[in-house]
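Heads up, one of the protein chains got dropped from this complex, but the rest are sitting where they should.
As written, the chains take the letters A, B and C, and residue 1 is the first residue of each chain.
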Amino acid sequence: MSTTSTPTATGVWLIGARGSVATTAVAGCAAVAAGLQPATGMVTETPPFADSGLPALGSLVFGGHDTSGCPLPKRAEQLVSAGVLPHGLPAAVLGELAAADAEIRGGGPLPGDTRSEEELIDSFADDIRDFVRRQGLGRAVVVNVASTEALPGEGAGLPASSLYAAAALRAGCPYVNFTPSTGLHHPVLAAPAAASGLPYSGRDGKTGQTLLRSVLAPMFLQRALAVRAWSGTNLLGGGDGAALADPGAAAAKNAGKERVLADVFGSAPEGEVHIDDVPALGDWKTAWDHIAFDGFLGSRMVLQTTWQGCDSALAAPLILDLARLVARAAELGIAGPLPELGFYFKDPDGGGSAALGEQYKALVDFAGRLREEGA
Amino acid sequence: MSTTSTPTATGVWLIGARGSVATTAVAGCAAVAAGLQPATGMVTETPPFADSGLPALGSLVFGGHDTSGCPLPKRAEQLVSAGVLPHGLPAAVLGELAAADAEIRGGGPLPGDTRSEEELIDSFADDIRDFVRRQGLGRAVVVNVASTEALPGEGAGLPASSLYAAAALRAGCPYVNFTPSTGLHHPVLAAPAAASGLPYSGRDGKTGQTLLRSVLAPMFLQRALAVRAWSGTNLLGGGDGAALADPGAAAAKNAGKERVLADVFGSAPEGEVHIDDVPALGDWKTAWDHIAFDGFLGSRMVLQTTWQGCDSALAAPLILDLARLVARAAELGIAGPLPELGFYFKDPDGGGSAALGEQYKALVDFAGRLREEGA
Amino acid sequence: MSTTSTPTATGVWLIGARGSVATTAVAGCAAVAAGLQPATGMVTETPPFADSGLPALGSLVFGGHDTSGCPLPKRAEQLVSAGVLPHGLPAAVLGELAAADAEIRGGGPLPGDTRSEEELIDSFADDIRDFVRRQGLGRAVVVNVASTEALPGEGAGLPASSLYAAAALRAGCPYVNFTPSTGLHHPVLAAPAAASGLPYSGRDGKTGQTLLRSVLAPMFLQRALAVRAWSGTNLLGGGDGAALADPGAAAAKNAGKERVLADVFGSAPEGEVHIDDVPALGDWKTAWDHIAFDGFLGSRMVLQTTWQGCDSALAAPLILDLARLVARAAELGIAGPLPELGFYFKDPDGGGSAALGEQYKALVDFAGRLREEGA
Partner (left out) sequence: MSTTSTPTATGVWLIGARGSVATTAVAGCAAVAAGLQPATGMVTETPPFADSGLPALGSLVFGGHDTSGCPLPKRAEQLVSAGVLPHGLPAAVLGELAAADAEIRGGGPLPGDTRSEEELIDSFADDIRDFVRRQGLGRAVVVNVASTEALPGEGAGLPASSLYAAAALRAGCPYVNFTPSTGLHHPVLAAPAAASGLPYSGRDGKTGQTLLRSVLAPMFLQRALAVRAWSGTNLLGGGDGAALADPGAAAAKNAGKERVLADVFGSAPEGEVHIDDVPALGDWKTAWDHIAFDGFLGSRMVLQTTWQGCDSALAAPLILDLARLVARAAELGIAGPLPELGFYFKDPDGGGSAALGEQYKALVDFAGRLREEGA
């Protein structure tokens, strides 16, 4: 990552640029690029992606929108206290954090903002174009890592996530939606997206419970074991916990979780999913799943899983992966939804298998296509 | 399953024919064939196998060797008490249980048996040939479901499992080894197996903890997450628990479990596997796994799984699957190890991927090959 | 238990007499009295209660109210299928089940019932008095084991559980409330209860998650460990699961669960409790608890518990315990709430410690008092 970017540098414009995921991505990208940390969790740093022409980590330049004003170096220190970032890391990458911080613009709309939707989109698109111009970037990818929105009501206007997605299109930028928010999935944006000639990818990154479900559900199916009920509880604090304590946001999140099971089994089995805000857990998440299934001759069996992870540390390397993959796709003129990136999402744009193994194969095949088309 | 078998009937000769797995397989085959129970857990009853020319469940005829004299109907009632078989099932399939019981011959060698290895092999092979002739079978498949043996010492003679495997070859029967015992994996048997023109398959069925590992380990690998330690404890009673309380037998079992991790990751991570004999649990098994892994920037995370299942109910449908698949392969003249059946095993004959998803794809491809070659 | 009761026989009048708990209590009492089953789970059959003058199990005579018409022997067979009762038990105690069934009267009020509250109470009290007279009982104890009611709204009339509690007072019977429903806890019943001279006990039996909490919470307190969040999820099917899927009923249930933590710690820690209706689990319940706590110097630690139990089998022996203890108390003229029985309840009438160890000591002391006052 370089603060004086070269003409071939690639921009990563983060919606929610001062959040935990974004801060971890910016700090982590710098640390890995500098050789301070291994690239654990970054799929694009593994051998199958070596010759795919992805932008180098050191060539990524960060900016974004956020409604918060807390400087990135300070956010990074907060993440050290929370156990997300290692001690000493913020100081080691202070230059890169400050550089990204200087490229963050105010998001919106905030309460009282009287601008029309069109004005907001224009304003956001201008921010992104300025970033590209000022940094002399080849292109920028817009990535949504903001807090989950409530499911929009009927007839309401565009939710904020869709305003930003429209701004990405208007600024000519590929778009990635790592959250369950609406983003490009709004009827009003279908035609512009199709006409844009840009690649885009989403929706709702899978980092924990759903990641597990995407390997366990196929296992039950392939072994012809009859899943009778699949129940789950998530405990998490931090911003995500608070956002998801909103029933509307939780509903958006759960829709993605259940989609995996419904896709694999044909219909969703019995069972609920709870998301609890437990501030004491901070950025750490615990997910418990209980799967009741039948074996031969009706024998009743149970699998339980407990996943204890740090959401920001799970999401951040995938953000870097996605930004690199989508930037490269745009470079090669690939347009439209990228179902080959279903590996990363609960509810993949463009559909495809919900089984992680098949998604991984599709991703590696895509890496090959990027290599060949770029040759 | 028919007690008056037709010329096209297929024999299933079970080593350990009075054990829990064998009894469950015989009773369950009859129940499913009669429509009394669904085919839960039988992969070969799912759509991809519909036209592969597998022998019908109703055409399977059972017999086998065992050193125990307890009649199958009585064993079945014991399994009802143990919660493995549903109430009423033994009575409903009494005819089939009695028919199979009449085809069980004494196994060996028992203490004091003075026969030479050659004599034992001849005797076992004669038993199998008599079964085929008497029942007018097209062929019989020999399946080892006996208790796990200790790892054989250097320079010792053939262990019992290898005597039975040699008898299968001598009787011209395909062979399946569902246990971690040596079976065909003895240097002395390598040449005869290669010369036999018969298909064979093994070793060590994966039904619980290792099944899980075969989907979870690839998940960590594909997501570039660094597994630091993988520890496990198995609690089980019943015959298997007692057999595996023998350190030698446990070592044989654990070798297979660790092989999956070593295959996926390149080398086995830290961590031990314990197998405890807990008679109070009877035929039910609980397996706890604890996986410590690193995410981005060295964040430390943990996945735990608890699997509570009935080993006999997990294994029995796979036994039926394997007997059908190997019988069909033999019918089509396919010979040698069948790596396409790695889906079923901890330590697959012929090698291949250790990832369940890829193993499933290979199995379905094999089903297609059986269909096409038989057309 | 005897169908031709002697003058010293004791009645147990169950509200919800055809439910799973009641059926298990009636069948189990007969089985234990006949020596067919051990008295596992019955605290009053342990040595400290040997000389307390409790009515013998064989002297208990059962009857009750229920709105269901399903005969007890049929309910018992359903519980066999559900894995709650052992095979063969209903047949072995058919006489006792039929005798109890003959003493069950229709409950109420059902929809469309136009009787006033007074008329309903009178009718219920008449049913109980008839039972006592017809069976020639020394006394009867009324025990509420009906499905949990929703929390009553402001200004509403008496909920059904309170109508039955009023009937118990009117019929001169001690009363036990094993559910979180209102029962005697209604302002209108405070004065009659105090004036009745009868003992009573409740509320909301603790059989699983709360039982665990009543030993774990004191452990954290005594060790000066700082509990930061205590979260829980309950999965259960059967009637209880369906009843508690009603948010009002769940709220009633959860109030009791949280009371234990609030009592021990002074205030309730962070964390929610979920109760999910999972019909696939039938009468079996799984409760997962996640406790985040701080140790020395702020180190963050976690305890998780998973309890897999059969609610009816956990509750039924406690019902028998309570009926015997309260009957004996009434015999000795002990009146009012019995805080000494807090061992059995989430929200004990009369208060007292919420720590199980102290509650057990109080219970054993009470056994001594029953012995001494009866001497």
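Couple of notes before you dig in:
Heads up, the rule we're going with is that a contact is a pair of C-beta atoms (placed from the backbone, for glycine too) under 8 Å apart; a residue touches a chain by one contact, two chains touch by 3 or more.
What you see is a predicted model; the values in this text were computed from it and never measured.
Annotation: of C:Gly69, C:Pro111, C:Gly153 or C:Gly298, C:Gly298 touches the absent chain (contact as defined above). Residue C:Val43 is the one among C:Ala17, C:Val43 or C:Ala329 that touches the chain not shown.
What subunit B contributes to its contact with the hidden chain is residues 228-229, 231, 233, 235, 270-272, 274, 276, 278-281, 286, 288, 290, 292, 302, 304, 306, 308. The chain not displayed touches subunit C at residues 24, 27-28, 31, 37-43, 45-46, 83-86, 89, 211-212, 215-216, 218-219, 222-226, 294-299, 301-310, 313-314, 316-317, 343, 355-358, 360.
The rule is short, and it goes like this: only the chains that are shown with their structure count from here on.
When every chain is reduced to the mean of its CA atoms, the largest separation from subunit A belongs to C.
Distance between subunit B and subunit C, defined via averaged C-alpha coordinates, is recorded as 48 Å. Chain centres here are Cα means. That of subunit A falls 43 Å from that of subunit B. Under the contact definition stated at the top, the residues of subunit A that touch 2 or more other chains are 302, 304, 306, 308.
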